[in-house]
Structure formats: C-alpha cells, structure tokens
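Structure record follows, encoded as structure tokens.
The complex appears here without one of its protein chains, the remainder shown in place.
Chain naming follows the written order as A, B and C, and within any one chain the residues start at number 1.
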Amino acid sequence: MIGNTFGRCFRVTACGESYGKGLGIIIDGIPAGMKLTVDDIQPELDRRRPGQSAIDSPRGEKDKVEIFAGIGQDGNLTTGAPLGLIIYNNDTQPIHVQQYRDYRYQMRPGHAEFTYYVKYGEYADWCGAGRASGRETACRVAAGAVAKKILARENIEVIGYVKQLMEIKCPEMSFEEIKKGLAEHPNHINCPDPEVAQKMIARCMEIKEKGDTAGGIIEFIARNVPAGLGEPAFDKLSATISHGIMSIPAVKAIEFGAGFGFATMTGFESNDQMYYDDNGDVKFKTNHGGGLLGGISCGDDIVGRVCVKATSTIDIKQDTIDVKEHKNTVLSPITRRDPTICGRAVPVIEAMVAMSIVDHLMLARGFEAVQRLDKEYTI
Amino acid sequence: MIGNTFGRCFRVTACGESYGKGLGIIIDGIPAGMKLTVDDIQPELDRRRPGQSAIDSPRGEKDKVEIFAGIGQDGNLTTGAPLGLIIYNNDTQPIHVQQYRDYRYQMRPGHAEFTYYVKYGEYADWCGAGRASGRETACRVAAGAVAKKILARENIEVIGYVKQLMEIKCPEMSFEEIKKGLAEHPNHINCPDPEVAQKMIARCMEIKEKGDTAGGIIEFIARNVPAGLGEPAFDKLSATISHGIMSIPAVKAIEFGAGFGFATMTGFESNDQMYYDDNGDVKFKTNHGGGLLGGISCGDDIVGRVCVKATSTIDIKQDTIDVKEHKNTVLSPITRRDPTICGRAVPVIEAMVAMSIVDHLMLARGFEAVQRLDKEYTI
Amino acid sequence: MIGNTFGRCFRVTACGESYGKGLGIIIDGIPAGMKLTVDDIQPELDRRRPGQSAIDSPRGEKDKVEIFAGIGQDGNLTTGAPLGLIIYNNDTQPIHVQQYRDYRYQMRPGHAEFTYYVKYGEYADWCGAGRASGRETACRVAAGAVAKKILARENIEVIGYVKQLMEIKCPEMSFEEIKKGLAEHPNHINCPDPEVAQKMIARCMEIKEKGDTAGGIIEFIARNVPAGLGEPAFDKLSATISHGIMSIPAVKAIEFGAGFGFATMTGFESNDQMYYDDNGDVKFKTNHGGGLLGGISCGDDIVGRVCVKATSTIDIKQDTIDVKEHKNTVLSPITRRDPTICGRAVPVIEAMVAMSIVDHLMLARGFEAVQRLDKEYTI
Partner (left out) sequence: MIGNTFGRCFRVTACGESYGKGLGIIIDGIPAGMKLTVDDIQPELDRRRPGQSAIDSPRGEKDKVEIFAGIGQDGNLTTGAPLGLIIYNNDTQPIHVQQYRDYRYQMRPGHAEFTYYVKYGEYADWCGAGRASGRETACRVAAGAVAKKILARENIEVIGYVKQLMEIKCPEMSFEEIKKGLAEHPNHINCPDPEVAQKMIARCMEIKEKGDTAGGIIEFIARNVPAGLGEPAFDKLSATISHGIMSIPAVKAIEFGAGFGFATMTGFESNDQMYYDDNGDVKFKTNHGGGLLGGISCGDDIVGRVCVKATSTIDIKQDTIDVKEHKNTVLSPITRRDPTICGRAVPVIEAMVAMSIVDHLMLARGFEAVQRLDKEYTI
C-alpha cells in the first residue's frame, strides 16, 4: 500500500485506521512564523466528528488533536519544520471489534472490504473497514484546517454546504447568504437554508427508520483565489482538486461550474465573457466555468459540486459472499452507522479543496515568498 | 510551468504546442520485450486528428508519429528503455500565426489565454493557445496507444463513445453492442448507434451554421480490469483516473457508475450485492459503483462519464478585454475551429483511462512481473 | 520546508525536532502480514540513542517507540496500511532551552543554524538545532529497523562499522569477522576489532579532554542483495543510496567499492572479471565495483564508505557572528555534545542503505510480489 500522501509542496501524509490506536498526520511544506495551536484545528475536527446528532453514527470519538512537532519554543509559531499531529482513538470498544470479527469473511456490499481482501488477503484489516474507513477523513480535516489558516492570510475562503439530500434541494443562494445561513442556523446536515435543512433531516430520519441511508450533493466555493494557480497539461488546479476529492470515501462524482450542464450548452452559452469594471479589475459576466480557465484559476469563485453516495452500512439484509467458506450468504445488519454522511463530509471536501489550493500557491510562489507573507502575518 | 508528466510507474512526459515545430513524448516504465511499431500508435492518432469531417477543425495536421528511442535492434521489440516519440506539426501556416498575432491581447472567452497571460505575462505563447491548445492531446493519445497495448496482453479493453451531444442521447447499449456499433458504423461523432450519430452530426451542423459549437457527454468503459488495482487513501484508482481526465482541455465533470444519480439513491439501492456464480467467480448483481469499491477496482467493468464543453472558439462576437490597451472590447471571430470536439475527445479520454490503469497495474505488480508477461507475449 | 520524505515505494515521512514534544514517523509501502512489534525497532534505536558512554552526548533520551497505526487486531501483523510511530522526547530540560535561547543569535560554526536563519529568519527553530539536529536520525533508525525486517525475509543483511576514527584504522576484515567482532566485543565506537576499538575510544577521550571532537569513516556492507535492483539513468541504486546517506547530518563523502581509489586504477585493474562457479552461479573475481554494475546491484556485496565529520559543537572558543547585533563576536562553548558521533552514526547509515534497497526491491517487484513473500513468512 502506498497512497497515503497528498500534495507536492504542501504535502500531507497520514496514517491510522478505524480501530487502531490513533491517527497520525505529518504536514510538510509549512511556512515559518504562523501562529498555530490546537484551537485552529479542533473546531474543524468538531464539525466532522460523529456522535453529535441522530443523523450521525453514534460512535463517540472525541477526536482531540495534539500537535507534537513543528512548533517553536515561543508564541506557538511554526518554524518551517513539518507539523506532527496525533489523534488517539477513544471509542474502539471490544464489543464492536467482536462484531467485525464475527463477520469478517462476509463481504459488506458497497464497502472496500472486498477489494482490500483481494489486495491483502488474510492480512487485510477487517475491523471497521480499517484504513478504508471514513475515520481517516479526520486526518484530512486536520490538515485542511492548517491549509485554511494559510489561505486566510491571503483572504482566501473555502466553504461547503449540502446542496441536495435525496430529492430535497437547497435553493440558489449567494456566497454571503450561504455563509450567513450556516452561521445563524447551524445544523447537522450543513444546509444554509434552515427550513430546507429541517426537511433534509426529516427525510433522513424517515429513511433511517427503514434501516436505510441517504445520499446527496455538496457544493464547495473558494473565494478570492488569485488568478494563475494551477499548472498546464496534467497538473491543472481542477485536476488536483478532482484527484483530492475523488479520493474521499463515498465520493462518486465531481463537476466544476456548469458541470454536466455544459452538455447541452453551446460555446456561446458556455463562454464567460470578460470586462474591466470601473476599478479596472478583470471581471466575468457569468461563472459557468467555475472559476477556471484552462483548468487554472481565473480570479472568479471556484465552484464545484460533489456527489456523496449513501452510507454502505445499512440495517437491511443483503446478499453477499463469504470468502472463507467460498459460498453465497445473506448479511445480517451489524454495527454502528451514519444515516447519512453528507453533513459530516462538508469539512472533508473543504479540506481537500483548501489543501489543493495551498499546494498550487506554493508551487507558484515558492516557500520563500510564502515566508515573506508570514512576516506580516505575525506582527 | 511544470505539470507535463503523468503517472508514477508508467510515466508519460510530453511537450509541444499548437504552433511550434512539433510534439514530443517520452514514456518511462515500458516493459521490455513488447513488439511495438508506429502501426500500434498511428491508428489511435488518426482517430483524434482534425480535418477529417465537417464537424472537425479544418486544420490539416497529419499527426505522423516517429519512434526514435526505446526499440531494440531486432524485431521491433521494446528494451525496457523509455520510448521517445515525435510528431512534427505540418500545418502551422503563417496566415494563421498572423491572425493570432493580431488578436493576441484580446482575451478569447472560455480559453486559457487569460490565465496564461497572468502566469507568463508578455511571454505567454499567444499562438493558437500554445501549450494549452487541444493539440497537446495528440501526445496523450500516442501514450494511450502504448498503454492500451500493454493492457491488451492482459485482455483489458478500454472503450469510449459519445453518449450525448447537446440534448440528443444515445440509448442504453451493452459493451458488445457499443463495440459492434462503432466497428460496423464508424462515424465522426463516435456514437455507436448509427441513427443517433446522424442526428448528432445534423444537430452539430445546425449549430455550426450559427457560428456556434456543441457540448456533450462521453462514456468510457474498461473491461477485465483485475480486482485490486488502486491504492488506499489519496491514490485510489478513481482518483488517478479523475486527475487524468480532468486535466484534459474542455473537460468539466466526471462521474463513476451511477455518479450524480447516487444523490437520490438510498444505501440499499446503491450497494452492489455480491454472489458467486456457477463457476465460483465473484459477481455483482448490479454495477452502480462503476467497477470500484473503496476507489479500487473490484473486477466489474469500470464505467464513467465525462462532460466535454463546447469549443470555446466561436464565430459570434463576444465582449472581452484587451490586456494591452487595458480596455473593454468586442472580439471578432477568428481562426479555424471544431464545431464540436466530442468525437475527437473519445480517444483522448480512453488514453487517460488506459494510462491510469497501467500505472496502477505496475504499482501493484512491479516491473519484474510485467516483464514476465512480456515473455509469453512476444513468443 | 519540504524534504521530510524519503523513498518512492517504501516511503518514510518524518517530523520532530530536538526540543519539541516528540518525533513522528509514517512509513507507507508496508507489506501486509509481517509480524511487527516494538521489539523489532527498539533495539536499533538503542544502538543510536545518546547517553550510553563517555564518548556520547550525556543527553538522557530513552527513545521509547510506540506503534500507533498499521497493525491489525490479531498477532501483531501488519495490514498493508502505513505504520505510525511516535517517540516522545523526555530530556528537554528548561536549563538547556535557556542556554540555546541565550545564544540564539550567535551562529555556531559548522552547524545548520546559519542556513536555517537565512531560510526562516526569526522563526527558525533556535533550540538545539531544531529539525537539523541529529535527533531526527532516530526517525531514520526506526524506519530502518522496519526496512531491515523486510530485507531479512529475503536473507538480505546490512551491516556497518567504524573503519577509521581520526588516524586510527580498523584492519581489513571479512564480512563474517566484522559481524563476529561486533557481536562478541560490543563497544560504543562500533569497531569490530576490540583492540582497535579501545584505541579509538582512548583517542576520542584524549580529544574530548581538549574540548574538541573527532571525525571518522564508516563502512557499510549489504549482503545477498539480488542482482537487478536499481533503475537506469537517474535512479540507480547507487544514486538512491548516495541521496539517502548524504542527507544524514555530518556526512560529507561517500564512495562505493574502490571509491576514490579508482582514480589511480586502469580499466583492467578496475574491472571485476566474471565466472560461473561450480554451482553454476555467477561470481566476480574481485569486488572493486562495490556490488554495482551500471549503478545496479550485480549480486556481489554492496560495499561503501562514508565520512562523518567531527561534531560541530565543541568546548573551545570560536569566532562567529551575532545576526541580531550584526557584529562579530566570540562564541563561548555551551550545551551537551558528543565527543564523536561515529559510533552512533552506524545504525543511521545502515538504515538509509536498508531503506534504499527495500525501495528498489518494491519498485522492481511491486507490492503484490512482496505480499506473496509475506505469506510464507508468517506461517
């Protein structure tokens, strides 16, 4: 197995599994002189952690993060050395381990279990999906919090929200309305329209009652990304973001701007015409392109949507195979689960977008330039 | 600029621009002992090259490829050394260069011109979109042809076709029907249903008459991919393919399996239940997951869809900016263009899928194992 | 700062500094099914840790390692997931921090302090050399222990010893004699000849008395490395090993086989002539090449020598600069130090050699093949 590193200049390496002792994250490419404490990271982790409402898994992880490397002696300032973070697991109860042990050879449909069994055989981690568990996304969120802090210095914001849960859709809202909605009406489904949020949660509970789970769509927006981020050919900003987001468990689709809607648009309808505004700034009449031209940021909002499938773990019998007995079987429902992960996936998606932007920012500007910005930052 | 390399084990590096002397491709990670001549590559390039019908650009590039490195003295066999390929440009006429020169400071909406100007200023290649031109996709197709040859030894096939052009949709067809349709009714829009193909072409011509261009959706299918390809966490097979495909000019969306349709499916509806068939082989009752479990190949067909936006170059006046004069202006139409690139994009998308699969195959098996397969292959 | 990852397939990422809370190591590319406990790692760390004799630094780090990720529920077996290791620092006393604080602007000659100050300015970690401290080599040794365990399954051994300390040289000894010497006469300078070891230690103490420190040469030997490891052109095995070893603090030179001695050898003298022995195995009459042909392993012992300079921290006044006052000054001796690091550097050098070999082994064979070996291993 490799694959546990993301990024070239802002490089995040993670480890840890669902029922191991803990999760570790090393972040290389940290600018020096940035004030950083757990208070910068913990709130993001708290947005993702389970056990906070009836539409989440009841697993009681507190996800308390510790920074053990990369901070200097005085003032909680980064030194340029890689950050080391650790999050110990605290709700890996023997009863749940036993449940997984009992069913380890019965492949759970929709889960990575089967592909890991093919890759690692008997040695594959059968407990709670191991490294393939959504638990690993805590590492992404922790690293994303650091990325967001770097972006904040340049006034770049990355937000996400649930745009659709099953057939229930959030109406079109502006960036400011979304932020306001989420701030004033915080809710576990992370939908900025409070009425729609209630409908989504109700729909989710209704599905939960049947032992089933719900899918949805998350939209992300990155504002104030400077024009020019992204490299030509294979390493466009859009390619890096897609790579990062498609690596999130349960994500099956991504689109930028008009996305699949481009299929029925002509070139004239698609093109975002340009003009100088009264301040002499470059503006676009529309943003069908999702803030990208040639895959590179053009200065407008970077906008995309991501489809998150319903949690695979359900409380309904399913046909499957027993790889030990090599026979067909019926899987009886087990273990704790999320009625939907759409709400909790929002900070994970924001994290991958933020990490991608920081990576390209450093690739374009280099470490010295990012360093210079730090100087002002800490004063 | 970096970004001109794709892959870790099967590593493709490309260069060349729209109006330069030619395109170069170096492919590292080539197994030794594979018979390879230009006849393996040229047919794929011929599928992509322009100037073959009224729905393509009239640019008359022949895209003749030469292999100048990586082949041994006898029998056209690879030696394990990297392949060197070159394709000289042969239709870069001064009249077209002059057109681009005249308009170099007028940013063409929908094109990468503006973002390159931000990145490289005066030095940005203003001629025919330079490195950002679709011309670079010839490199992808050439490398894809080599990847497909490697995959063919393991009986892995990658196909693509136009599933939708504007509002015209191809009906659901089986893998065999698609292959048969494309083989028996070859057409420039690469749609396997001959009647639908005619409708698509007619629709495209209708749009062309108005000086406009057409968007669409391409579906790709990879058959016989062994289970277990893809790495956990950040380097899932789905992430690699998404990275590759999203780096193709004009691509704005990708989805696997049910894709965005997962938004309205419950977990029970989403999960692909499993069974052993009469031969004892693992089978899935459905393929909503698009051949992926946890982002790793599960043995079923890998299926995805890609949205290709309409060509940005149109024959309609558009508002834009003149970056030299720093003023608003109206862009008059110039230069040659494709009424749609959907047909020509099919081999490009197949190429990125094929390259991604080979890369993960080598990552999993290593070069020695791929070597052993070669032995049998050439006998 | 980046640079905290080594390897492509066996990928070690490390963090942690001299006076931070601890050191973290994430190792990606771990084969599944390998039995692994702290008992496999701790003994190697114990060979490196300070405070064990009069020729070491008196710093009392215990270097206790904890494995917090990558091990399955049963039998201490790896699962294929990345390993997470943590070593908490336990001797970062305030008195020493204060010493470093008092002298933070006085650049210590021979140390990385000045170059880090140039890179990170005020934010550079001034305490105990921060990330540039030899303390980071504990991470290398921990990862090296895991690499050695993987190599052991294929009967590959990597050993090192001090061949020279100042002008005192160890006589020529065979591989078996070196191993026997080190096993039967363990000593803190890691020289396999017990009499020479005593002389080296005595010389070192003599130099220490004057407040000074001692340099030396370490030889490493890797036995049973299969022929064919290493990639052509830029990624030869010799290049990877050199990269790894030259990245160790205090290392200033490396040579393979006859090394600089090749300067006065003719081609006939240099070439290692070949023959089949009575078993039909390929043998070399000599090993001037140090087990490498074209930078790739040829099956003979891989042999090299590394020069380790004397510890920069000395108890003698030195001219230097004060970067705060921007004036010349004289540095008075401070802090704890190693009279020589040659003995402690031996496991560090072995670690980088072992990591390099495992990386190339996986690159050649892929993860699946290494996996197959595991199967036999654990039974």
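The rule we apply is simple: a contact is a pair of C-beta atoms (placed from the backbone, for glycine too) under 8 Å apart; a residue touches a chain by one contact, two chains touch by 3 or more.
Treat the numbers as computed from the prediction; the structure is a model and nothing was measured.
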Note = Which of C:K149, C:K199, C:K236 or C:R344 touches the missing chain? It is C:K236
Key: Absent chain, residues of subunit C that touch it   = 1-6, 14, 107, 109-116, 118-119, 131-132, 136, 164-167, 207, 212-217, 227-228, 230-236, 238-247, 249, 252-276, 280, 282, 285, 289-290, 293-299, 305, 307-314, 316, 318-321, 326-328, 363-364
Remark   = Across the whole complex, the chain not displayed is touched by subunit B residues 1-5, 9, 11, 13-17, 19-24, 26, 28-30, 32-33, 66-73, 77-84, 86, 88, 97, 101, 116, 119-127, 130-131, 367-368, 371, 374-375, 378
Ask   = What subunit A residues would touch the chain not displayed?
value = 8, 80-81, 228, 232, 362-369
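Heads up, the rule we're going with is that only the chains that are shown with their structure count from here on.
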Rigid-body rotation angle, subunit C and subunit A, from Cα fit (steps of 5°) = 180
Inquiry  = With centres defined by CA atoms only, which chain is the most remote from subunit A?
reply    = C
Message = Please tell me the distance, in whole Å, between the geometric centres of subunit B and subunit C computed from their C-alpha atoms.
response = 45
Inquiry  = Need the CA-centroid distance for the pair subunit A / subunit B, whole Å please.
reply    = 27
Request  = Scan subunit C for residues touching two or more other chains and write them down.
outcome  = 80-81, 367-368
